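Got a structure here, written out as structure tokens. Questions coming.
What follows is chain A.
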Amino acid sequence: MALTARNDAFVAFDGVQKSYDGETLVVKDLNLHIAKGEFLTMLGPSGSGKTTCLMMLAGFETATNGEIRLDGRPINQVPPHKRGIGMVFQNYALFPHMTVGENLSFPLEVRGMGKEERQTRIARALDMVQMGAFAARRPAQLSGGQQQRVALARALVFDPELVLMDEPLGALDKQLREHMQFEIKHLHESLGITVVYVTHDQGEALTMSDRIAVFNDGRIQQLAPPSDLYERPDNSFVAGFIGENNRLTGTVEDIAGGRALVRLATGELIDATPVNVSRKGQPTLVSIRPERVEYKPEALPEGAHTLDAEVLEFIYMGDIFRTRLRVAGSEDFVIKSRNTAGQRMLRPGEKIRIGWAPQDARALDPA
Partner candidate 1 sequence: MPADPFVTAPPALLTTSDGRPLKAALAQAQGRARRRAFLLVAPLLAFVIFTFVLPIAQMLQRSVYHDGFSANAPAVRAWFAATVPGTPPDETAFAALAQDFRQMKADKTAGLAGTRVNYTLPESRSLFTATARKADDLAPPYRDAFLAISAKWASPAVWQAMRSAASPYTSDFYLIATDFERADDGTPRRVQENQRIYVYLFVKTFVLSGVITLLCLLLAFPVAHLLATLPMARANLLMILVLLPFWTSLLVRTSSWIVMLQGQGVVNDLLVATGVVDDQNRLEMMYNQLGTIIVMTHILLPFMILPLYSVMKVIPPSYARAARSLGATSWTTFRRIYLPQTLPGIGAGAILVFILAVGYYITPALVGGADGQLISNLIDFHMDKSNWSLAAALSAMLLAGVLVIYWLYDRLVGIDNLKFG
Partner candidate 2 sequence: MKRLLILSTALTGLAVSAQASDLTVMSWGGAYGAAQTEAHVKPFAAKTGIATVMVDSDNPATPIKAAVEAGNVTTDVASVEYADAVRLCDEGLLEPIDINALPPGADGTPASEDFLPGAVTECGVSTDIWAQVYAYDTTKFPEGAAPTTVADFFDLKKFPGKRGMRKGAKTMLEMALMADGVPPAEVYATLSTPEGVDRAFAKLDTIKDQVVWWEAGAQPPQLLADGEVVMTSAYNGRIFNAAVGEGKPFKIVWDGQIYENEMYVIPKGAPNKDKALEFIKFATSTEGLQAQAQQISYGPARKSANATEIIYKDGKTVMGPNLPTAPENMANALESSFEFWVDKDAELNERFNAWLASN
């Protein structure tokens, strides 16, 4: 996706830096533009700076340097309560001494809204998250999922155009989490709001986002739609962080026409697409997704290089098979194959040959 032009960005970080102690930067030169109506996810391990960015946007942290704009207006000096941004917190932050209804009423009261309009809006917001019957309950009387819905309704009840979510589903169990992902995505689409979503769960990010900004070490490592991120990681960090992948280290033997030939440390030659390498002799790390590895010779493209492999372990997972192999001295090379009709189950000790289409193997920085 092409970057939105600077001026029509709804949310813009320009050259933003943040330091807490004056010695190290937690956020290093952040430039990020978010379009109106976009669902953008900040993804990264803890300490990568993603939450700090969100807090700066919400107004709870001040940027040490740089500018943050909301709808074209610089907001560095605007206090949080005047930013009009809805926010959903990791622990929901529902006020424990108020009922669900009072929680939703709060943002409307501080805006001086009349009682009748408040009632209408509260009812509408609660219905939106199927919590209409719970207005009189206290947060402590609700389950985690219900609290999450209320928190969502509260962040939306005053019609903010931008909603920030800080790991909102982190405390839910897997099934509920997946269910809520769809609900949030659905709300986003039906309301047309802009969402900035922070998570460390890549599955969640891939499921929900229009674009994902992968954070590491205070920088955005890659900003891309989910499919690009998964299939075409820009560097070895992104490749390693998103999804499962097999890594083989080697040196570029030959590079030409969008193809690279990589010699592994153990001497074998493999095919790859050059991403972060440009010339012969460069060290590189080749990343291949497990589901793109083929072990049936007839499925391999013409002239593809193959490697000898020995089956170490075979795991039956229902819809897929997962097989661990010894390949080029590495014992954690994994392949996945779908449990289609007639698919063969490999046996430990079996010797096979594996290979892949050159475009599925990406030669990245050696990291």
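Note that contacts are C-beta pairs under 8 Å (C-beta built on N, C-alpha and C of every residue); 3 or more make two chains touch, one makes a residue touch a chain; residues count from 1.
For anyone wondering why these and not others, all candidates are chains of the complex that A comes from, given by their letters.
Note that this is a predicted model, so its numbers are computed, not measured.
Engineer: Sort out for me which candidate, 1 or 2, comes into contact with chain A in this complex.
Structural biologist: The single touching candidate among 1 or 2 is 1.
Engineer: Which chain A residues qualify as touching candidate 1 in the complex?
Structural biologist: Checking each residue of chain A against candidate 1 gives 58-60, 79-87, 89-91, 93-97, 106-107, 110-111, 130, 133, 146, 154-155, 158, 164.
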